[in-house]
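All protein chains but one are shown in place.
Moving on, here comes subunit A:
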Amino acid sequence: MADESPKPVATIPRTSRPMSEALLNEKWDRCLSSLLIRSGLGLSFGIVFSVLLFKRRAWPAFVGLGFGAGRAWEECDNSFKRAAAPSKDGLRVIRP
């Protein structure tokens, strides 16, 4: 059994659809990447703003970073929250 196990490990990930146990990890990956991108964007924007408008002050850069990180956080949070509940895609919601 121990000998045979490595092979299936190698084969199973080949499936097109992501495995259910890898869902959370994937979400974490997306969140981190988006955090990086958005915080970096916010930082860069803040830096530009601080240079252009705020006479090279540091806080516009941080604010920008905060905006970016906050935006990424929000997004990540939203994705986690939505993923927890069973997906309602293709279902018709009847409101009273």
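To be clear about the criterion, contacts are C-beta pairs under 8 Å (C-beta built on N, C-alpha and C of every residue); 3 or more make two chains touch, one makes a residue touch a chain; residues count from 1.
The working rule: contacts and distances are computed from a predicted model.
S.K.: Assign the chain not included in the display its UniProt protein name, restricting the answer to "Anaphase-promoting complex subunit 11", "Exosome complex component RRP4", "Ubiquitin-conjugating enzyme E2 C" or "MICOS complex subunit MIC60".
M.R.: Matching the unshown chain against "Anaphase-promoting complex subunit 11", "Exosome complex component RRP4", "Ubiquitin-conjugating enzyme E2 C" or "MICOS complex subunit MIC60" yields "MICOS complex subunit MIC60".
S.K.: For the chain left off this view, which of A:Leu43, A:Ala61 or A:Cys76 is in contact with it?
M.R.: Considering the complete complex, A:Cys76 is the one touching the chain left out.
S.K.: May I ask you to list the residues on subunit A that touch the chain which is not drawn?
M.R.: Residues of subunit A in contact with the hidden chain: 1, 4-5, 7-9, 11-12, 19-25, 28, 31, 73, 76-77, 80-81, 83-86.
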